[in-house]
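The following block contains the structure, expressed as C-alpha cells.
What follows is part of the complex, with its chains left where they were.
In order of appearance the chains are A, B and C, and numbering begins at 1 in each one.
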C-alpha cells in the first residue's frame, strides 16, 4: 500500500440540529496538513449541509457554510452528492453551493468540485476509498 | 383547546413527524423546530405528511428555517412561521406541550 | 403563566439546549414565570464551568448563567445523571471523594423530585431533547 490513502468523509446528517456536520468539517480542515487524497460524500440528510442561503444570525449558532466554500484550498478534491437523497428533498444542484479548486503547482483549475452522482456511483466511490470517516 | 406537539427531527431521518400527526387529536398544533423544520418544505418526498393531515395546524420556527436556508416561498401552504415569542404563545394557548422527539 | 423546562441533552452536540435557552428567554421576556429549568440525562453537562468554546461561537454555559442572574432562574442538575456524567459540586465532591468540582454557579445539583415538583406546580412543562 502506498503512503497516500483515499480518505472519504461521509456526511449523512443535517447541519445545526447536531454538531456532527461542523466537527466533521474540522477534521477535514486539520487533515489538509496530511497529504492524502480526500473526498467528501453527502447522502441522506447530509445533502442539507450544502444548501445555499443559510443564515444563523437569529439562532445564534456559528454559520459554517463559508467554510465549505474554502474546502478546495484545504486539499479536498471531490465533493459528491447523492442524487436520490437530493431529489427526495425536492432539491437540485442549483440549490447547492459551489466550491472552486485550484492546484497551485500545476495551476489546474476547476470551477466547482461539487458533483451530483447516482446511487451506483456512490457505492463505487465508497468501495474505492481506503478509509471512510463517519460522524 | 387541544395539545401542542413539538417535532425536532427531520422527517427523512426519523418517523417523529409522521407519528406526531398520527397520535395527535383533531385540532392539535404541531410545531416544527430544529431539524424538524425540513418537514415544512414544499416538493419533498415527505410533503404529503403535512398536506395530507386534515384538522391539524402546522407551525415552523423562524430562526431554524433561516439557519437551514428554507425561504418562505419554499414552505408548504398553510404552515405558519413563528418566532420564539410565538412558540411561547403556542405553549400557553394550548392544553399542554408534548415533545415528540 | 408558570412554566418549567426540561433539557435532556448536553451543550454543542445537540441543538436542544439552544432551543431551550431561546424558549426560556422568550418566556421570561414576555412576562411569564419560569419556575425551574431541570437538566436531565446529558443535559447536566450544561452546568460545567470548565468549557472554553471557540471565541467565534456562543458560550452556552455562560448564557444560562446570565439569564439566571437577570431573572433569578432556578437551574437544577439531576444528581443521579450528574454522578454518571461527572458533574460535581462541593457536596458531591465530599460525598464521593472527588478532588475537584466542575459545577458553575448558580447551577445546583438536586434530586429528581425537583422535576416532579415542577411538573405538578407549573401550568406547563416543556421538554427539549434528542
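Note that in this section a residue touches a chain if its C-beta (ideal position, glycine included) is under 8 Å from a C-beta of that chain, and two chains touch if they have at least 3 such contacts.
Source: prediction; values computed, not measured.
Just one of each chain type is placed here, yet the complete complex contains A x2, B x2, C x2.
FYI, only the chains that are shown with their structure count from here on.
Remark: among chain pairs A-B and B-C, A-B carries the greater number of C-beta contacts.
Centre-to-centre separation between chain A and chain C, using Cα means, comes to 35 Å.
A separation of 26 Å divides the Cα centre of chain B from that of chain C. The set of chain A residues touching two or more other chains comprises 16-18, 59, 61.
Of all residues in chain B, those that touch two or more other chains are 8, 34-35, 63.
Taken together, the chain C residues at the contact with chain B in this complex read 1, 3, 8, 15-16, 19, 22-23, 25-27, 29-30, 32, 123-130.
Put simply, chain A touches chain B in their complex at residues 13-18, 44-45, 48, 51-59, 61, 63, 87-90. The touching residues of chain C, counted against chain A in their complex, run 12-15, 18, 22, 54, 56-58.
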